[in-house]
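Input: a single structure, listed below in structure tokens.
Taken from a larger complex, these chains appear in their original positions, while the remainder are omitted.
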Amino acid sequence: MIVTDLAIARGGVPVLEGLSFSLKAGKALILRGPNGIGKTTLLRTLAGLQPPLAGRIEGAEDQIAYASHSDGLKPTLTVVENLSFWASVFGTHDIQRALDAFALNELADRHAGNLSAGQKRRLGLARMLVTGRPIWMLDEPTVSLDRNAVQMFADAVRDHLGQGGSALIATHIDLGLDGEVLDVGPNKAKPKPIDDFDGGFL
Amino acid sequence: MIALLLRDLKLAFRAGGGFGLGLAFFLIVTVLVPFSVGPQSSLLSTIAPGVLWLGALLACLLSLDRLLALDWEDGSLDLLATAPLPLESVVTIKALAHWLTTGLPLVLAAPFLGVLLNLPAPGFSWLVISLLLGTPAMSVIGTFGAALTVGLKRGGLLLSLLVLPLYVPTLIFGAEVARRGAAGMETQTPLLMLAGITAATVALLPFASAAVLRINLR
Amino acid sequence: MIPDLGKYSDTVLSAYAASILLLVALVVFSILRGRKVRAEMDKLEQRMSRHG
Amino acid sequence: MSITAKANALWEYANPRKFLATSERVLPFFWITSAVCLVVGLTWGFFFTPDDYKQGSTVKIIYLHVPASLMAINCWLMMLATSLVWLVRRHHVSALAARAAAPIGIVMTLISLATGAIWGQPMWGTWWAWDPRLTSFLILFLFYLGYVALWEAIEDPDTAADLTSVLCLVGSVFALLSRYAVNFWNQGLHQGASVMRAAAVTGADTEEKVSNIYFYPLLLCIVGFVLLFIALVFYRTGTEIRARRIKALLARERVSG
């Protein structure tokens, strides 16, 4: 996936601009930046949920599996039902590997609503494995995970990279993955001069 | 697509999923009508077809705020939008699931409630036919409204306001069919119009709903 | 065998049929659910006493 | 034995395990006697009572209609009592008994409504009339629906028990109010209560009396319905206790695991 000179906005206000990077197969890219800089906005744009202000995104079409701040779990469905649903939406069928990777086997028949926050998160991350898509985009994936679970997650990512996938991960902590770091701090959109009144009132 | 439909049905039937609440609301509104307009059975049987249509419409309306909002809140909608499933089919499936869990039960319950309001005998079959034809349009239009208001906190009442005017044509022709049927008059014209509205909304509105939803997601 | 119910035979028979159907359904569903829950509890208690 | 000791002995059954053991022992008795009463009562009523001079064979419906109507109300009263016990003494069995009884009440109300409607067709020429008694039963049905829906909607069992108990209390007051309101709103077609009136039992010559030929099988049916109700409540309460225990065990597993 190659991104050139991207500019993005949130709620009509430009937040990042002039962003260029590329994500290669087998590589992870760690997204860093202070709160509110626009990491979530960037990931949503790349995932195709919102249009960019300017710039190009190539090679992303139908390649991306996106995990947002929330997990999209249904509290009244069991762990297995939740996973199999996403598996069949993405046309894959093997959920066993995902259950194994995140130690969900003994929780398999529990309702997702009765899981603790960390267990929920593990289930949300296990969803990435059933999408069968090569590019993972993860927005603060380790929130509410304890040390052990973070390790599980890092292993899963390493495994995915080893199979030729790639990952773009927004996080504040150190995952022990060897990937490049993309600090979006310097790309913060500069306020336009206030007499620049044309276009979209931006 | 089947997976999504099955999941939605499963969710509706699980505890707290809301299946049957629309039905219960329909029942209660029907019961309240005699309390408010009085118990004379001749009066009740005159207004019965209209009241039943209005009640079904309101019950349908009130269940709309669960249609997309729950999926929005827990983030599933974002994830569905990035899944290999066109948003048009997502909204169509959602509307179908809504009809199966809300519209269809209303249609099936309507004759029993007709008894409560002394609906004249010939009216029963026409009531069912008109509701059977009309409720799919209500689900599809409702999905459009739900897509419009999906990002709003407690948008329920606003949703009702947006959707009610859109329901007017369906209500007019649907209630007309039921009323004429109950009075033993011919029903062909309004029935054709009702069928036409349903066919058109079911065919076209999902595109609008998907477009609106796409805007709301970003 | 059925006594002569006169012109009301449909009425009486349908009333009996409906009521008995409802009663039997209530009893059957109660017992089915009771069995299921009891089996589930026994299974769970065994599992938990094994794992401590 | 003093009264308080007796009362304490009664509270003993609030222990779930004790309740299960006891109900296990007495249940066969209730199942069998209720079946016997119902079979005998209904057979007697259906095959061996004459037609009424006015209502023809439709009087036979009374053997289902009246017991079901009685149980529909009594079930709510029982729920009210057990809800109060839960609120005051916090015995879980009590709350669970109320939960177990509600669906029985729904079915009883449905039977009363169905048989009444079917009966009304030949007698009043209509399936349904907004008669006060009929209307209050419909309202009672709505209360049952709301009560069950609330139980189903709440995750935490103790919260659910508390909330449904309060709903039952407040609902009872409003149900009573509704009864008066409905009476005021429309005076009706329905029979006054006469089964329980002394005059009716002794066969005094009132128009609405239920004469002895009908009365004995009817009494047997009422007893049968009461016994069936007790059997069902015991059985279903047992089920609810086990379901509650499953929930508690799973929750404990969740915390320790």
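The chains carry the letters A, B, C and D, assigned in the order they are written, with residues numbered from 1 in each.
Just so it is clear, contacts are C-beta pairs under 8 Å (C-beta built on N, C-alpha and C of every residue); 3 or more make two chains touch, one makes a residue touch a chain.
On a predicted model such as this, the values are computed, not experimentally measured, just so you know.
In terms of the labels on screen, the copy numbers for the complete complex are A x2, B x2, C x1, D x1.
Basically, only the chains that are shown with their structure count from here on.
Here the CA centre of chain C is 16 Å from the CA centre of chain D.
The distance from the centre of chain A to the centre of chain B, each centre being the mean of the chain's C-alpha atoms, comes to 37 Å. Shared contact sites, meaning residues of chain A that touch two or more other chains, are absent. None of the residues of chain C touches two or more other chains. Chain D meets chain B in the complex at residues 117, 126-130, 135, 138-139, 142, 145-146, 149, 152-153, 155, 185-186.
The part of chain D that touches chain C in the complex is made up of residues 42, 46-47, 51, 56-58, 60-61, 64-65, 68, 103-104, 107, 110-111, 114-115, 118-119, 121-122, 228, 232, 235-236, 238-239, 242-243, 245-246, 249-250, 253.
Interface residues of chain C, counted against chain D in their complex, comprise 3-9, 11-12, 14-16, 18-19, 22-23, 25-27, 30-31, 33-34, 37-38, 40-41, 44-45, 48.
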